[in-house]
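Worksheet: the structure to be examined is printed underneath.
Shown here: the complex without one of its protein chains, the others still in place.
Naming follows writing order (A and B), and every chain is counted from residue 1.
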Amino acid sequence: MGPLTFNDIISTEWNYVIALLIGLAFGYILEASGFSSSRKLVGVFYGYDFVVIRVFITAVSVAMITLLYLDYLGFLDFSMLYVVPTYINAQVVGSIIMGIGFLMGGFCPGTSLTAVAIGKIDGMVFTGGIWLGIFGFSEAYPYIEDFNNSGYLGNVTIMDYFGINAYTFAFGFAVFAIIAFTVASKIRKNIKEIQY
Amino acid sequence: MEAKNIKFRHVYWNPYFGGLMLGLLIAATFYVTGRGVGATGGTKATVVKIVDVVAPEHTENQEFYSKYVDEDKNPMKNWLVFETLGILIGAFLSGSIKGRVNFRIQHSPKITSKTRLIFALAGGLFFGVGSQLARGCTSGAALSGSTVLSLAGFITMIGIFGTAYLFAYFFRKLWI
Partner (left out) sequence: MQKRYIFLAILFIAMASGLLFLPDMKEKSQIPVDVFLNDIHSNNRHLTSDEIAKRIINGDPMVFLVDVRTVEEYDNYSLPGSINIPLKDILLDDWAGYLDQDIVDVIFYSNDDILSEQAWALCKQLGFKNLYVLDGGLNTWFETIMLPKEPGELASTAAFDLFSFRTGASIYFGSGSTAVAVEAKPVKKKTIPVKKKAKREAEGGC
């Protein structure tokens, strides 16, 4: 019955080994899909390479459906999974900042790590930038603490907030995924090829 | 020139296949550990640790750090630190198998390397600040959060991609 570490099916000492293994697979998949290349990543915004949304939305959809099936079959307790807490104000502003950062740097933290691993200097600089950014944030924390914690809604899920059934949403998301892929392919055909 | 192009011609997985693998991995992660993956947590732990080593009194006084620094709680003994390590190793494995490991700066031919590095630094800064505000980055919040249908996950995902689409025009010189 999952999650496995909760019910002591796997003891907590293994937790860190598991973390390493999961990171290993994560890094491998990201790099093999091409996420270590910044020009490939920003292609999604300019229409010449849609790998980001293809991988991302497929991953979210597949994982969502898998987890819901596991929950239904009794192998997993969906309600015990970690839900990211919602801080509306802070998160909206934070994601806007991150969007700009994505355009400038061409990476996101996870992919920048894969770039570092294969020797991309711009990836290393980006990771250094993250370090400085977090450092700066923590130094300025006393001033922005209030904003940081504003709009707290708790660990809210889509089901709680909008009252949609989880299964309906998962199905809707899958349909959205297929539509997005189709649109992406159409756009891709009409944009000129870019060598990178 | 030909030979160099062929050497760096990138052959990657089919994106849908990659997405399938990633999705199964995320599901497995949740099944085994009850949490998703994350990318900035390891960096944050490193920041806390270094500040702690350099200026211990500062960490005790500062609210942000004091949560992570305790008498016996080592901030580096964190699930995310090990996972970050794993990402580095895994990516290196994948890159080296395909012959992609090499020191280089990748940039659009229209800008210089220096410009690229400056913007990379700026991008990283923004991401560092933004990820702390949003309690996650694309991997931690958007990817893992959306999988369990958390509201924050979708807010973050729409925020990042929406903003980037809106402002893509202004940064086009960097990329195309």
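The rule we apply is simple: a residue touches a chain if its C-beta (ideal position, glycine included) is under 8 Å from a C-beta of that chain, and two chains touch if they have at least 3 such contacts.
All values reported here derive from a predicted model rather than from experimental measurement.
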Which of A:I88, A:A174 or A:I191 contacts the chain that the document leaves out: A:A174
Listed residues A:V44, A:A59 or A:L81, member touching the removed chain: A:L81
Touch with the omitted chain, as defined above, among B:G18, B:G123, B:G136 or B:G159: B:G136
Touch list for subunit A against the chain that is not drawn: 3, 6-8, 61, 65, 68-69, 72, 74, 80-84, 109, 167-168, 170-171, 173-175, 177-178, 181-182, 185
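Assume only the chains that are shown with their structure count from here on.
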Distance from the mean Cα position of subunit B to that of subunit A, given in whole angstrom: 9
Subunit A-facing residues of subunit B, complex: 10, 12-13, 15-16, 18-37, 39-40, 43-44, 46-48, 51, 62-65, 77, 79-80, 82-96, 98, 100-108, 116-117, 119-168, 170-172, 174-176
